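Notes for the one structure printed next.
A single protein chain has been omitted from the complex, and every remaining protein chain is retained in its original position.
Then we have subunit A:
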Amino acid sequence: MTENSLDTAGRQAATDQAGAARTATSGPARAGTASSTLERGPHDGGRPPRPTLGRRAVALADSLWRPALVLAVFFAAWWFVAAREYVPNYLVPTPGQVWETMTSQWSELARHTLVTLYETVLGFVLAAALGLITAVAIAYSRTLDKALYPIVLFAQVIPKIAIAPLLVVWFGLGLTPKIILAVLIAFFPVVISGVAGLRSTDPELLDLAATMGAGPWRTFRKIRFPNALPHLMAGLKVAVTLAVVGAVVGEFVGASEGLGYVLLLANGNLDAPLLFADLILMSAIGIVLFVLVEIAEALLIPWHASRRAGVSLTTS
């Protein structure tokens, strides 16, 4: 219940939301007392039917055709510019050349992709765990809030690229400095969203928990944590894309493998097709991981998704 005051956008949003919810729900109670309004009886009215497989496929196709179209247009434009040599080939290769490089050097590229993927995933998982623990500490304890927030903020504002060489000096050329960079860069959005989510609990629900004689752990597990999940998942989506950046930056500074390392090599050799192939793989890592987090979100908080779906039915 203690509303600590530290001015971040996330917390502000959280309190705003709680306020809005409070004012929004006080209305109907008033209105109903006036006189009889026709309302659904206890037994009629039904729930929306569960989506069938066919419907889901249609929904998937419906959600995919727009991005697919944009991608197609993009590749067509790229191919057009490169094939007509409006830009010299050593600067922008054709999609065909990139494809050829990708297939002919696939085993090498796959190995480097796996290295970067490994660093990214490990960095992301660690950032998520540390970020969540930090968020809980900040949301629950005023003292820890005051103590940890400056450190968290410091870790965020320090330019990661500037400390990358230092990390290499400390931890060598192995995977460790890359993973640390990924953690450092992905940590902040997890903390901010976690704190916002945990603070967004309706005070009335906490009052309710208190009258049920529940301890802090039960209240956390049954009320505060599930309530924070939508916020938290949003933060994790940002974090996972940033973790890729962290890993690649780490590889730039000193590495003998990974997509960042390949990028530097390709750049040095003016090997544009390899450079492009490398960029595509980097983006692919980010996109795949992002989609995985989105799927996890849909599985973890179906109530949130169904609510959003209900809203979009009326607005789109």
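Assume a residue touches a chain if its C-beta (ideal position, glycine included) is under 8 Å from a C-beta of that chain, and two chains touch if they have at least 3 such contacts; residues count from 1.
We adopt the following convention: contacts and distances are computed from a predicted model.
Hidden chain, UniProt protein name from the list "Ferredoxin", "ABC transporter ATP-binding protein", "NitT/TauT family transport system permease protein" or "MOSC domain-containing protein": "ABC transporter ATP-binding protein". Residue A:Arg218 is the one among A:Arg55, A:Arg111 or A:Arg218 that touches the chain not shown. Across A:Ile180, A:Val195 or A:Ala209, the residue that sits in touch with the chain not pictured is A:Ala209. The set of subunit A residues touching the chain not shown comprises 25-26, 28-30, 32-33, 35-43, 45, 47-48, 202, 204-205, 207-214, 218-219, 222-223, 226-227, 301, 303-304, 306-307, 310.
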